[in-house]
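A single protein chain has been omitted from the complex, and every remaining protein chain is retained in its original position.
Our next item is chain A:
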Amino acid sequence: MTRLRTRVSTVVAALAVTALTACGGSQQEAPAKNADGSTTLDMWTFADVHATYYEEMAERWNEANPDNEIKLEVTVYPYDDMHNKLQLAVNSGEGLPDVVDIEVNKFANFVKGENPPLVDLTEAAAPYQDDVVQARLDLYSKDGKVYGFPTHVGAFTTFYNTEALEGAGIDYTTIKTWDDFKEAGVRYNEETGKAFGVASTSVMFLEPLITAQLGGKFFDADGNVQVNSPEVVETLALMKDMQDAGAISTIPGGSPDSEEAYGAINDGDYAAIVYPAWYTSRFVDYMPDLAGKVAIAPAPVTDDAVVQTIGGGGTGASVPAVSPNKDLAAEWLAFAKLSPEANVAVWQVLGFDPVNMAVWEDEDVTKDPENKFNEYFQTNLFDVLGEVKDGIGHFESFSDPNWPTVDDTFRTVTLNEIYENGTSAQDALDQTQADLQNQLGQ
């Protein structure tokens, strides 16, 4: 009996040890190479077009580095699913990919605390530092360390449906400020009875843009939330005023970047979309009826604007710290996102405004008449970007650790209150400020 008990307890103890070791597998494994000498890199992304792009960049890397080939395996998940899955994975340190796309509004979640679960990519970025728009690297940096590589600048531009505007006798080239925009919108709305611009409730882009132009922020100097500061109130009041006057309206689906909205814009129900430059791809892919009828122009500015535009939206590609192949992953990622040839591909494949400015000057690339984006639009995106090139600011609030919560609250409550329920900007923002202070424990 005693002997039996000893034997049983030995087995149990052995099992327990095995189980514990299995659970504690987060320590680093050595880089593993495949039989043919290549290294497999797992990647997660949330956009199908990104996957196409990365696969292309993996091929080009292999051509340039035959002795250090990679085998890229991209998995595309839906937006929310991917970020939630990643959140669970980084908290447990298990089941992480080697490279991952993190959307800008979620990025701050992953660099919280003293030891973020992402690799410091500063060194990998160094060779390209001079040509890349610094504001976009700042977006994915914390305490001077770069944790993610940007895909695009996302400078704000306005997409005008010129056919619709001509019918109402409006010349879009005269629209420079938000006052001009409002005036044109009111006139268009009176002439045609249709909507001009968009007041989005499920996406917050225009509000940070105008706040930045006014020189404001969503947080105070100590990093405490301050969404009822004079500049933010002025921003929302300006938007509300435009909506009341008829210059902007809400859109089916809540923002221009949704299936329901593509249909409405394609039908000519909205004539002026102020959105980051990457919206070009949505026109080309989802609104074929408007080919040749859309002109790109800079986004309107406020009087005495502090910055002309900021980058809106974006995706930071990062390398999780526990990846066994992190050095190779970082090196490849820098090549795939920051190198000049990668940035040419960003424009050619994705139609985004690349972060490497050297590409903006290369007329063979930017003016290519065969390019599907150049074929679609009346004006050249890079001419527009050239006008705002020196006025692209970094909106610090985007990289605040609490930005995800602020963005979330605005998209669910505040913007709905103001644009849908008619609450005044001051009241809605005071309420939001109280909610956020409590939620963030400030």
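Just so it is clear, contacts are C-beta pairs under 8 Å (C-beta built on N, C-alpha and C of every residue); 3 or more make two chains touch, one makes a residue touch a chain; residues count from 1.
By our rule, contacts and distances are computed from a predicted model.
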>> Not counting the visible chains, the remaining one has a UniProt entry; which protein name from "Arabinosaccharide transport system permease protein", "Urea ABC transporter", "histidine kinase" or "tRNA 2-thiouridine synthesizing protein D" does it give?
In response: "Arabinosaccharide transport system permease protein"
> Which of these touches the unseen chain: A:40, A:412 or A:426?
Replying inline: A:412
> Which listed residue, A:114, A:304 or A:390, touches the chain dropped from view?
Replying inline: A:114
> In terms of residues, what is the contact footprint of the unshown chain on chain A?
Replying inline: 1, 4, 80, 83-84, 87-88, 90-91, 109-110, 112-117, 201-202, 252-254, 260, 404-405, 408, 411-413, 416-417, 420-421, 434-435, 438-439, 441
